[in-house]
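My questions will all concern the structure given below.
Every protein chain of the complex appears in place save one, which is left out.
Presenting chain A:
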Amino acid sequence: MLELKNVSAGYGTFQALFDVSLEVRAGEAVAVIGPNGAGKTSLLRVISKVIDLNGGEIAMEGVSLNDVPAHKIIEMGIAHVPEHRRLFPRLTVEENLKMGGFIASARSHFDERLAYVYELFPRMKERRHQLAGTMSGGEQQMCAIGRGLMSGPKLLLLDEPSAGLAPVIVQQVFDLVRRIREEGYTVLIVEQNIQQVLKVVDRAYLLEVGQIKMSGSSRELLENDDVRRAYIGL
């Protein structure tokens, strides 16, 4: 579904990604793991074209994204749930969700998708008139994911959905990711909570200093000695 070939990207003269190649097949859940500053966020940002692509190729369902601007990415079926959630803090929950279905093709499905998101997250329905910025971290994460679903995407990019949340809530977030998978979405997820994320995805890539160092099935990575030593602390 999504294919990256030798992608490089950065910020001004600083290069954050070097020759990254990866693939996400339809129906899969794939994780990108790696230490702080590895370039995981940059990877998702270049896929959604929030930062410029400096080299290589990105394609969604065979269509090149190289010349697609940021605001058209969502029309290709890619929804980005960004790091730190990036809700619109002074809009209500429902207005945030409304923005999730901003594109023309999503507007006619607004009511049905809103009902779907509320069914998935009854908490959001209770809170629908609350300003998004005043909700708890876990609630904000639900809202951010809900917002991502409002456009009816095929592929969901999740950037550290568990970051900054209490252990109980982290568990809930991973349960949520599992549910989203079951709903049939294809997921590309970035996480630092490696042990947890490897339990919900099929495959993973290990990213270090902007380069893919390893890839394989979740089990392979979980059983790899280097990964265990460096990231799981065993």
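Following the convention adopted for this analysis, a residue touches a chain if its C-beta (ideal position, glycine included) is under 8 Å from a C-beta of that chain, and two chains touch if they have at least 3 such contacts; residues count from 1.
Just so it is clear, contacts and distances are computed from a predicted model.
The complex includes a chain that is not drawn, and of the options "Amidohydrolase-related domain-containing protein", "Aldehyde oxidase", "Isoquinoline 1-oxidoreductase, beta subunit" or "Branched-chain amino acid transport system permease protein" the UniProt name matching it is "Branched-chain amino acid transport system permease protein". One of A:R86, A:K199 or A:R219 touches the chain omitted from the figure, and that residue is A:R86. When the whole complex is considered, the residue among A:H71, A:R179 or A:K213 that touches the unshown chain is A:H71.
Only one of A:I103, A:I169 or A:L222 touches the chain withheld from this view, namely A:I103.
Mapped onto chain A, the interface with the missing chain covers residues 45, 48, 50, 69-75, 79-80, 82, 86-92, 94-95, 98-100, 102-103, 129, 131, 147, 151.
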